[in-house]
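Please read through the structure below; I'll follow up with questions.
Every protein chain of the complex appears in place save one, which is left out.
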Amino acid sequence: MAKQMHPTPMLDALESGPWPSFVTGLKRLAQDKDYVVDLLGQLETSYRTRKGYWKGGTVGVFGYGGGIIPRFTELKDEAGKPIFPDAAEFHTLRVMPPAGMHYNTDVLRQLCDIWERHGSGLIAFHGQSGDIMFQGATSENVQKAFDELNELGFDLGGAGPAVRTSMSCVGAARCEQSCYDEATAHRTVINSFLDDIHRPSLPYKFKFKFSGCPNDCMNSIQRADMAVIGTWRDNIRTDDALAKKWFAKHGMNELVNDVVARCPTKAIQLKEIKDLKPGASVSTVALNDTHALEIENRDCVRCMHCINVMTGALAPGKDKGATVLVGGKRTLKIGDLMGTVVVPFMKLESDEDREKLVELGQKIIDFFAENALEHERTGEMIERIGIVNFLEALEIPIDPNMVSSPRTNPYVRMDGWDDEVAKMKAAKKVA
Amino acid sequence: MAKQMHPTPMLDALESGPWPSFVTGLKRLAQDKDYVVDLLGQLETSYRTRKGYWKGGTVGVFGYGGGIIPRFTELKDEAGKPIFPDAAEFHTLRVMPPAGMHYNTDVLRQLCDIWERHGSGLIAFHGQSGDIMFQGATSENVQKAFDELNELGFDLGGAGPAVRTSMSCVGAARCEQSCYDEATAHRTVINSFLDDIHRPSLPYKFKFKFSGCPNDCMNSIQRADMAVIGTWRDNIRTDDALAKKWFAKHGMNELVNDVVARCPTKAIQLKEIKDLKPGASVSTVALNDTHALEIENRDCVRCMHCINVMTGALAPGKDKGATVLVGGKRTLKIGDLMGTVVVPFMKLESDEDREKLVELGQKIIDFFAENALEHERTGEMIERIGIVNFLEALEIPIDPNMVSSPRTNPYVRMDGWDDEVAKMKAAKKVA
Amino acid sequence: MAQAQMRRAIESGVPDNRPFLHPKFAANYGNWKYHDRPRPGVLHHVSHTGDEVWSVRAGTQRQMDVATIRKLCDIADRFAESHVRFTIRSNIEFMVSSADKVAPLIAELEKNGFPVGGTGNSVSMIAHTQGWLHCDIPGTDASGAVKALMDELIDEFRSEQMPNRVHLSTSCCEINCGGQADIAIIIQHTKPPVINHDLVANVCERPAVVARCPVAAIRPALVNGKPSLEVDEKKCICCGACYPPCPPMQINDPEHSKFAIWVGGKNSNARAKPTFMKMVAAGIPNNPPRWPEVSAVVKQILAAYKADARSWERLSDWVERIGWPRFFEKTGLPFTKYLIDDWRGARVNLNASAHIRF
Partner (left out) sequence: MAQAQMRRAIESGVPDNRPFLHPKFAANYGNWKYHDRPRPGVLHHVSHTGDEVWSVRAGTQRQMDVATIRKLCDIADRFAESHVRFTIRSNIEFMVSSADKVAPLIAELEKNGFPVGGTGNSVSMIAHTQGWLHCDIPGTDASGAVKALMDELIDEFRSEQMPNRVHLSTSCCEINCGGQADIAIIIQHTKPPVINHDLVANVCERPAVVARCPVAAIRPALVNGKPSLEVDEKKCICCGACYPPCPPMQINDPEHSKFAIWVGGKNSNARAKPTFMKMVAAGIPNNPPRWPEVSAVVKQILAAYKADARSWERLSDWVERIGWPRFFEKTGLPFTKYLIDDWRGARVNLNASAHIRF
């Protein structure tokens, strides 16, 4: 039985209503922990005054430079003493999850036990970067908690100017759209940069994210310095049986309005079976005895839409791999940036393929480390130096898939044009 | 009979081939004019050396500060004497055409006679800004030519940092798409700014252009500081007889692929007549006894496409007027700029309506004169100061039709939000 | 020496997920054929071998006490097959290998207060951030605002009645750790930072702070004889970027840190390319504990979208079709000058065409 609760009329208002309440959870913890009693006291104060009361500091675990988010209270009385002394320190451990965020109950219970012993008992599954966030430990207990978590097979994630914890979608484990083994790629890449995770020394943070297909369930395009998004090069696969089942259920109107008309490039056409024009780049699938869909795969931009609607009846091709985009991030300080294509396609099947992905990441991070200004992300760096300089430094060949349109502005010095054309032609001959 | 021709082997190569040859024309003039003999000599030199040989200077007519483009030869011998002395001066008079560039043969012949007397005999119908360009007169003859042209009812156009000559499409005179009287608007507006045309004193050039509908046959959006583009507010008009005629000729496939599928906002649907849902904002037109088109005019963005394809069967509404866009121009010095919407709709039927257009132009030019930097166009000025400041200075109310999307960036100070909302609500109550 | 005794970390990195995979996932890894949703909250995946697995999705409060997690483990052990996973939106998924386990599992989850849903065309759980609970720079709370809003949206979480999936996010400062979303709820400061000049000299690395300001509004200055900083309030856009590196530049304000609502962020490549979200409402008070004004605006937008969008239209697709003038009309939100972009490259957001809707 812990000390007496502070009155929390405002937080109490968050206990009613049907959605699970974190306040109820905290109160449950407060039954045993003075720590959480005082945490609730400070949080209630924030609710009342509409102010935050945490400040940062320096707390870490032995051997690492990052992975802990230290929090010290600023809510003090006139003598400078914490008003809620038991919650004066409330540090978070960022712990990297298994790819795809799979667990069994056994490991979850062990994580709970550790955190009940050394921390507040509050765990977030997961932070927006993917970490399991063990929220609330004193400076003293941080190392203890880490040691036990680490023994269980877990390791700290990133914080500060470091490579950060990554996320990958459920992908191959359950999803029919998966175009590569997200989990293995994720683990292989991240575990190649552990030093850059644990010992922050980059100009600023660097994030990888892995989505198995262009649905991008990991939001990688807007949030990753390097986004790896699955795709395929050959034709969309088809299954007549599932297509007929779909058509029987949904009918012609839905087919036209939801599938054909929504293809962004008009690559899909509704046809009578007798009018189908099969060809090397054409996929066809029968809807009933008379009608079929015909897809010109050279016009398809792999947006996923038709495949999403008619799952199984249409499916990504077999020649799978991934597109790599660089430079996504939030607003600071030139405005939100989406990642943009730097490698239109790479295979990701074998260990060697994945090694190439690691090498690409390494090259990008090296270039970033050497060329970014302090507190500048990859996207901002590229904006400043120009994508072409970036690509040239990385020795990545230019491809029109990297642009949504060629230049609309004549302001460029181009006396190297002929040389570039000659180089390109030579390269093509070799390939 | 003029002096002997210089050899022009390169220019001669432009006499063959089926397209009318300006070289042949020049040679014809050279038969009578030493002036043109030497012009050909200099031009041939340019072709040979791939260099231009004209430089500017100051030549004008009495009372005006602009409208003449002076040209003096730079092709001189070692003693500094012109190599082609008879063509040492080759000035152009920019003369404003009648709106829509209509002529009768009588006036054309008179223009020819004047120019044969005082100039080279070479006339361009028309320059890219719309002027009739009387190309090639000596300094001495410029005034003489102007006096006669002026007596005939013509006046000089703009050059330098001035309001420029304008263009309007054939529009109401012949075109069924015309949404206002382009010629009257053109003439009314331009003739209100003659002082700003004839006595250049703006920061830089200012161009008006007038197109009768969103087909924008005058390319106003990319070339006019102030573009006046016809449009309408009510429903698209329809004509069953013409629609049936069109359908009988073109058939269902063309209807679907060329009309329905190309509507940028899917405002048009193909329907069975029995399924039509008429309504206040709906236009319908029968194609045969069973099928019809249904247009939701609230979704229509007045792009013109369906009306273009099925001219007469579909037509602009009756509540016509114009959209005004500001800031279009070429590349110098921040890149090509299209005009952007500042007045989504204004009526242009009565003299009072046109007076309002003149007032708008006046306000914009006044603001431009006071606020633009030297050699800065309206588009660049707006880019620099922000469209909102521009609109507020002009007291034009904000409208979501001015944007293709609201802001994607949080970087704005907005403590005036509540006041703005209150102002808007008050304005709505008044309206 | 204390340090010598300390345990050296095993730099094991990302753990192998194989031991945690549900057996059906492991057996059919990379070999799934299609899926359907027998009911909201349930995904049914079928593999090329004919294997089947049902995943039942339930909402959580993300920041969970150990009792809640253990309760979820109990349910997983008794009603499912002891394997769970979390989604990117902090929903939990229970996997079972036969259809008849689905209903009892759902019943047990609901009985214990875990709403089942969040799949397909529902409003899923809100991606959210730290807020007053933990962050050092928050203008508001996150978990509380999310709890209050999810209470109101729970029917939409439990059903699949939206035109397409709806993803929400909240963020407790303008940095926006919550990210782009169909609807994003983000603090927007409206006054420049108030500087505690006594502290600047000790706490802030002044050149770094100056460099951090996106509009170069900060100058080093001497205030009362001490080195401090000074803000050009005309330039300042109240972004708060100076605050993390220099806490004496207090940007948060109980009154003037407001909420803005953004719509139309879409990250998937389905149909159109990914789109940035756009600000459509602002000046909404920061009103704990339940932020009713925020919920009201979000519900207004959701109602208009639900009523008017066609199937498969995400929020951005819908507005793309109906246009922004109609969006503001249908949601009843005011369009003010502040919603016109004026930042870098703002011109691309202006209407450079005669495409107008009346």
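Going by the order they are written in, the chains are A, B and C; count residues from 1 in each one.
The rule we apply is simple: a residue touches a chain if its C-beta (ideal position, glycine included) is under 8 Å from a C-beta of that chain, and two chains touch if they have at least 3 such contacts.
Note that the coordinates shown come from a computational prediction; the quantities given were computed from them, not determined experimentally.
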*Considering the entire complex, write down the shown chains that touch the omitted one.*
A, B, C
_Options B:59, B:221 or B:236, residue touching the unrepresented chain_ = B:221
*Looking beyond the chains shown, say which of C:273, C:299 or C:321 touches the absent one.*
C:273
*From the listed residues C:48, C:78, C:226 or C:344, report the one that touches the chain absent from this view.*
C:344
*Given the contact definition stated above, which residue among B:43, B:159, B:360 or B:421 touches the chain not shown here?*
B:43
*In terms of residues, what is the contact footprint of the unshown chain on chain A?*
214, 216, 221, 229, 231, 233-234, 264-266, 297-303, 323, 325, 337-341, 344-345, 383, 386-388, 391-392, 398-418, 420-421, 424-425
*Footprint left on chain C by the chain that the document does not show*: 269, 273-274, 344-345, 347-348, 352-355
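Everything below uses one rule, namely that only the chains that are shown with their structure count from here on.
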*Averaging only over C-alpha atoms, locate the centres of chain B and chain C and give their separation in whole Å.*
48
*asked:* Taking the mean of the C-alpha atoms as each chain's centre, how many Å separate chain A from chain C?
replied: 13
*Among the residues of chain A, pick out those that touch two or more other chains and give their numbers.*
331, 335-336
*asked:* Counting only residues that touch at least two other chains, what does the list for chain C look like?
replied: 174, 176, 214, 239, 276, 343-344
